[in-house]
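I have placed the structure first, in the form of structure tokens, so that the comments after it can refer back to it.
For this depiction, one protein chain was excluded, whereas all remaining protein chains were kept in their positions.
Should a chain be cited, it is by its letter among A, B and C, assigned in written order, with residues numbered from 1 in that chain.
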Amino acid sequence: MKRPAADKHIGGNSRLLDLHRTMLLVRAAETALSKLFADGEIPGFIHLSLGQEAVAAGVCSALAAGDTMATTHRGHGHVIARGIDLDGFFKELMGREGGQCKGRSGSMHVADMNLGILGANGIVGASVPLALGSALAHQTRQTGHVAVAFFGDGAMAEGALYEALNMAALWSLPLVSVCENNGWSEFSPTARQFKGRLVDLAGAFGIRHILADGNDAEVTAEAAQEAVDHARAAGPVVLECITTRWRGHFEGDPQKYRDADEMATMAAGDPIGRSRARLAEIGIAASHLDMMAAEAEALVTGCVDASRADPLPDFDATLADVYTPLGAH
Amino acid sequence: MKRPAADKHIGGNSRLLDLHRTMLLVRAAETALSKLFADGEIPGFIHLSLGQEAVAAGVCSALAAGDTMATTHRGHGHVIARGIDLDGFFKELMGREGGQCKGRSGSMHVADMNLGILGANGIVGASVPLALGSALAHQTRQTGHVAVAFFGDGAMAEGALYEALNMAALWSLPLVSVCENNGWSEFSPTARQFKGRLVDLAGAFGIRHILADGNDAEVTAEAAQEAVDHARAAGPVVLECITTRWRGHFEGDPQKYRDADEMATMAAGDPIGRSRARLAEIGIAASHLDMMAAEAEALVTGCVDASRADPLPDFDATLADVYTPLGAH
Amino acid sequence: MADSRYVRAINKALSDAMAADESVILMGEDIADAGGSFKATRGLLEQFGPMRVRDTPISENAIVGAAVGAALSGLKPVVEIMFMDFVTLAMDALVNQAAKSRFMFGGQASVPMVVRLPHGGGLNAGPQHSQCLEAWFAHIPGLKVLCPATVEDAYSLLRAAIDDPDPVVFVENKALYAMAGDLPDQPGKAMIGQARVAREGSDVTVVTYGATLFSCLKAADELVGHGISTEVIDLRSLQPWDKETVLASVAKTHRAVVAHEAVRSFGIGAEIAAVIGEEGFDDLDAPVGRVGAPFMPVPFARSLESRFIPDAAAIRTAVQACLV
Partner (left out) sequence: MADSRYVRAINKALSDAMAADESVILMGEDIADAGGSFKATRGLLEQFGPMRVRDTPISENAIVGAAVGAALSGLKPVVEIMFMDFVTLAMDALVNQAAKSRFMFGGQASVPMVVRLPHGGGLNAGPQHSQCLEAWFAHIPGLKVLCPATVEDAYSLLRAAIDDPDPVVFVENKALYAMAGDLPDQPGKAMIGQARVAREGSDVTVVTYGATLFSCLKAADELVGHGISTEVIDLRSLQPWDKETVLASVAKTHRAVVAHEAVRSFGIGAEIAAVIGEEGFDDLDAPVGRVGAPFMPVPFARSLESRFIPDAAAIRTAVQACLV
């Protein structure tokens, strides 16, 4: 399914509209996933990024073709914002033959090499060394591209992050480390697990740290552009986006550990509500905005239907594909 | 062999004399080891701490009975300063039955549970999580003891250090992390491997950092006392001792990578030369100081002779001791 | 006899061990407040307090390394690694430190610690959340490796593991956590290294462990219809493993099949089959069959994972193959 093109005619506001459209797509996709999961149409477990759409839209809006990224278990928004084929995405999560990864990976490993998406990851912290290596390849091959590592605040406790930051600084690699700081590590406030301050850690390696309101798409987009430009020109940078996890750690998590007020006030920071309000301010008709939302939902509905109709992956073909077939390289 | 007791009669200066004596013992032991290794009397490889004696003497002078420590591949000085039986130490390095570890470990794993020495370690960075766990035991069991982790400057690149610092801060554990900063990581200046500054890293976790001239035993002893007191009372602390590695990374390393001036000027910072000068200033007779050095050398010579005479470890007994014998616990 | 569940038996074993010995402490990610991802530690924080039940940061290497240091300093740590797949981050601590310390230190110290590792598929959790890596640990001198299949063994083996003076890798099967079963009111402690004859038979010996036990028992039931009497042995302990019981059974049946969920190639079954082939050579009337997962990462899709995990049919086929 093709996505609607950017409304170039709206000129100066096209960026905000694009961000808004991207967030609507992520929102529609994950809202559908939540329902599909509840209905048992999605195997395994999924981690939704509802409420965090501005980080995905903002960061990916700053990337150019050829730039690469590695993400986390909560990576739906990132890969959708990067432009992954939504059809293949849904088929993957629903375990179908036509899935982006042929139904072998599910939510936690979605990848698209053509878009430079080196995969979501089931291992907390693993995205950073992967992106580090991709940045090393960019530098060695002089591609001029940057590599982005998404990681969560809980992942800050993994030594992999620290080792990678040092190597990025040592070799001044074009690495943008994006901390999606939602304050939670599974069922615990990250403050109860991690005593370090990311700004100081980055500083200890002489790495620039940029802080952004991750619930505001435009702010995040600008910060991300600054970070990406810095990485391209001058080496590693850390972008910390403060955002909000609306759902449980995984779907089905009752979130007993979160207090009522937090749950209640969450919606106030809704990145999509914000961008919609700003677009209204600058005169975009509510009808147009509603249409955009409807388009996103229609797109998703189409993908879901197509996925349901898609055949299940074939076991023998899968078993035959563990190694690269001779001659394929 | 018993070690000569501290010269209590010299009163106020007894600490410096004790530090001096400890350093003389480490110096004598490692000078002998260097020769023994060259003569093929020591199997495997050994990493000497000649030039770094003040760190070992200073830090261990601040420890009380019951305090624990984990050290590194360059740990001879630490375990000797902590009071390990020199006889068992030499027998271990020479691979004898009477060795501290029955000849199974050699230089890199010497341990003495009675002295709270949780072992030297062949894995760079591993000493820190081990000491972290020991500190955790001290806290949980309310022993009032502290745990010391020795690590080198090159080990700062290992994620294990970072993970452990965070956990120590999180639980405010009585952990003293001692960085023996000799500027070298094997054959490379650590500056070419590690971009971080330890003071900033500690700071990022709110951990106190104390810097000391690791070539001055008294200065190191005072800094160590401050660090140990802090750990006992208030939780984790990092003690960074700037010192000098005189020998190669391991014995037999020709050190082609070090430039002549560095090699030439090294001796100037000799911690033993310094303490000897200061003792002379305060009126300790040269003859007495010579006698102390002679005592240390005699002690070592005795251990070497005893080790040569010691039987080789028995294979079958060794094979039978992989697991704890039933009833031993 | 109270009816319980596999995960509740684990929970009770932890609780009883902590009540019996105050040097036992727990460490792991979200094990305290949240009671663990699989609820194995539910209620223990309330019962024993935050000093002994510690929520850790996401730092597997330092967690297990700290457990070793704590075990060398008077505690008996029990660590939960949320999924066995994550132990890849703690291999130095387990293999170079925990397993070797006693030996390296000349027997001066023991390292009484347990690392709990939930393994296995069936949850469609995908390639990085479903592996069975126990063969790695069975290859390491200094480690002991246990894997309970029943509710009672989940309790009795875990109590034995915690009492053991040496480091124990305790493998739990995620798909079994919810399994119901009886637990005696005063459950005992197992003897590490003893297998259990889960079903007696005379024609063939099937050696297994973990969740695969139930596929083996199902296959055995089905084989009765084919006139085949199957003896099923649940190893329970993989390192050390109960050679005597296995060889005695093979001496009786003259045929053997080894089955497990782990990948077949270079898996636990290889050692068992090799030893039967070597020491039971004269008893064998047929090659030792081996059933295990095919040589591929654990796939996500239901249609793939259900075929990946060895089932009763695969075991039945292997048994019949060694009876023709």
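Here is the rule we go by: a contact is a pair of C-beta atoms (placed from the backbone, for glycine too) under 8 Å apart; a residue touches a chain by one contact, two chains touch by 3 or more.
No experiment lies behind these values; they were computed from the predicted model shown.
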Worksheet entry | Which displayed chains the hidden chain touches across the whole complex | A, B, C
Item to complete: Kindly state which of the options A:21, A:109 or A:209 is in contact with the chain not pictured.
Response: A:109
Discussion item. For the chain left out of this view, which of C:28, C:77 or C:142 touches it?
Written reply: C:142
Response to the item:
Touch with the missing chain holds, among B:22, B:185 or B:244, for B:185
Worksheet item: Which is it among A:48, A:94 or A:118 that touches the chain not included here?
Response: A:118
Worksheet item: For the full complex, which residue in C:89, C:157 or C:232 touches the chain that was left out?
Response: C:89
Worksheet item: Who touches the missing chain here, A:24, A:160 or A:272?
Response: A:160
Worksheet entry | Positions on chain C where the hidden chain makes contact | 61, 85-86, 88-89, 91-92, 94-96, 99-100, 103-104, 126-128, 133, 135-136, 138-142, 239, 262-263, 265-271, 273-274, 277-279, 281, 284, 286-290, 295-297, 299
Worksheet item: Going by the touch rule given at the top, which residues of chain B touch the chain that is not shown?
Response: 43-45, 95-96, 99, 103-106, 108-109, 121-125, 154-155, 157-159, 185-188, 192-194, 257, 312-313, 315, 318-319, 322
Worksheet, complete the sentence: chain A positions in touch with the non-displayed chain are 68, 70, 99-105, 109, 111-113, 118-119, 121-123, 126, 128-141, 143, 147, 159-160, 163-164, 166-167, 170-171, 321-324, 328-329
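Keep this in mind: only the chains that are shown with their structure count from here on.
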Practice prompt. Could you find the two chains linked by the most C-beta contact pairs?
Written response: B-C
Fill in: Farthest chain (mean CA position) relative to chain B
A
Practice prompt. With chain centres taken as the means of their Cα atoms, state the distance from chain A to chain B in Å.
Written response: 47
Worksheet item: What whole-number Å value describes the gap between the mean CA coordinates of chain B and chain C?
Response: 40
Discussion item. Residues of chain C that contact two or more other chains, please.
Written reply: 56-57, 59, 61-62
Worksheet entry | Where chain A touches two or more other chains, by residue | 157-159, 192-194
